[in-house]
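Here the complex is missing a single protein chain, while all its other protein chains stay put.
The letters A and B name the chains in turn, as written, and every chain counts its residues from 1.
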Amino acid sequence: MNAPLIQPQTSAWSIYRAIVGIGVFCALVIVIVFQSTAERIKRNQERFLAAAISEVLPATKSTIAVDLGEDGQLVATTESLTLPVFLSYDEQNRLVGAVLAAEGMGYQDNIRVLYSYSFEQHAIVGFKILDSKETPGLGDRVEIEPHFIANFEALDVRLNDNGDQLNNRIVTVKQGEKNNPWQIDGITGATITSEAIGNLLNDSAGIWIPILERDAATIESMPAGGQ
Amino acid sequence: MATKKVTPTDEFVKGLWRDNPVFVQVLGMCPALAVSNTAMNALAMGLATTFVLLMSGLSVSLLRNFIPREARIVSFICIIATFVTSVDYLIMAISLELHRALGAFIALIVVNCLILGRAEAFASKNNPGRALLDGLGMGVGFTLALLFIGVVREILGSGSIFGFAVLPDTFQTWTVMVLPSGGFFAMALWLLIVNRLKQREVEAARQAQGVVS
Partner (left out) sequence: MNDASHWSIFLNAALVNNFVLAYFLGICPFFGVSSKLETAVRMGGAVSFVMLVASVCAFAINLLLDLVNAPYLRIISYIMVISSTVQLVEMLMKKLSPATFRAMGIYLPLITTNCAILGLALFQTNRGYGFTQAVMYSLGAGAGFALALVLMAGVRETLELNAVPDLVKGTAAALVVAGILSMGFMGFAGLGR
């Protein structure tokens, strides 16, 4: 009973067959699951985005996704980007503003936000956090703290005379020290997250607002029932 | 050797207490600590892991005569990764918010030593029926352990359970409990309790056998 068993060496063929067989099986399962959930996932994402856009710019009735074309001009696009930018139109197809997604490194991980820009007021008029993993009770207060949210009712992002950059940097200041419309009143105890939001908004707006101001009118608004 | 018949119920039950993956085998700790800052996340993570445990255990058991010894680990990993990818897409289809809350940790189920461990130690050597029971038991035990940790962290750290406030506003929340440190502390606490209970079990068994302790 204790004699050592000589194990027959498994043939290379059976090993090869097993690995390929498993590979095929796994590939099948993944593709089936992927295909059957793709529709549902896409609808979830669209619904979420549409709800978020309405939240930051309620006057929106239709949107056109835009991106930078090869020559640096704004163009309408059908590609879904990681950080989409939309032009918003009301029922009469008048341009009411732009909605942009931006992201930047917070304390724990990347923070993704959605904000709206009003061409009339030259200011950011809406703001929503899409994705954040900040510390609960501390960093995540940027989502609920009333005085912080009030920052984004009219955050000044006026352009300079050349029209090629923001006249004033968006900068986060200590809670209670906001003196200018382009400053963000921070949250004590959530400094890093507040500053991160200031930085990511500044970077995003610095790139996009000049382009939008220059080119937004050139995008043909689609007939009613656009996107 | 006298074979003790292991009943199907036993296959299921052993994962709940005697061989609890988190508190006894001390496997799968990464998600246990990372995703247990609220009870809801803990529950979702536990269920997702149970799904992968079940499906991969079943697959490995069904294919056990087809996979030669040399290709074992590679095949197991491939199968587990497949079902982890599947549960990832399934969760995205069910709820984007939940998917966002669990984040990268869904993908990390694939390196949960528990699943590979069960595939190797059990599923590859037993029929599909038993493999299912074992997977279910381990999965439920894992989910319960995660829930215990999650509930403690959420109550102390946010004053709520599953989002429902259970402590009055005047309660100063122990924010540290929802931070990484809190995960370590909560786990240590439960481990202590489990160790104490097991110690008592052993003492009681010894006394029952009339051994001088």
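Simple rule for what comes next: contacts are C-beta pairs under 8 Å (C-beta built on N, C-alpha and C of every residue); 3 or more make two chains touch, one makes a residue touch a chain.
Because the structure is predicted, anything quoted here is derived from the model rather than measured.
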| item | value |
| --- | --- |
| Hidden partner chain, touching residue among A:Ser11, A:Gln45 or A:Asn110 | A:Asn110 |
| Candidates B:Asn20, B:Thr50 or B:Thr82 - the one touching the absent chain | B:Thr82 |
| Residue of A:Cys26, A:Leu74, A:Leu166 or A:Ile184 in touch with the missing chain, whole complex considered | A:Cys26 |
| Missing-chain contacts mapped onto subunit B | 26-27, 29-31, 33-34, 73-74, 77-78, 81-82, 84-85, 88-89, 104, 107-108, 110-113, 116, 176, 179-185, 187-188, 191-192, 195-196, 199 |
| Residues of subunit A in contact with the chain not shown | 26, 30-31, 34, 82, 104-105, 107-110, 191-192, 195, 203 |
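Assume only the chains that are shown with their structure count from here on.
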| item | value |
| --- | --- |
| Inter-centroid spacing, subunit B versus subunit A (mean Cα positions, whole Å) | 34 |
| Residues of subunit B touching subunit A in the complex | 37, 59, 63, 66-71, 74-75, 78-79, 81-83, 85-86, 89-90, 92-93, 95-96, 100, 103, 157-158, 173, 175, 178-179 |
| In the complex with subunit B, residue positions of subunit A that touch it | 10, 14-15, 18-19, 21-23, 25-26, 29-30, 33-34, 37, 40-41, 44-45, 48, 131, 133, 135-138 |
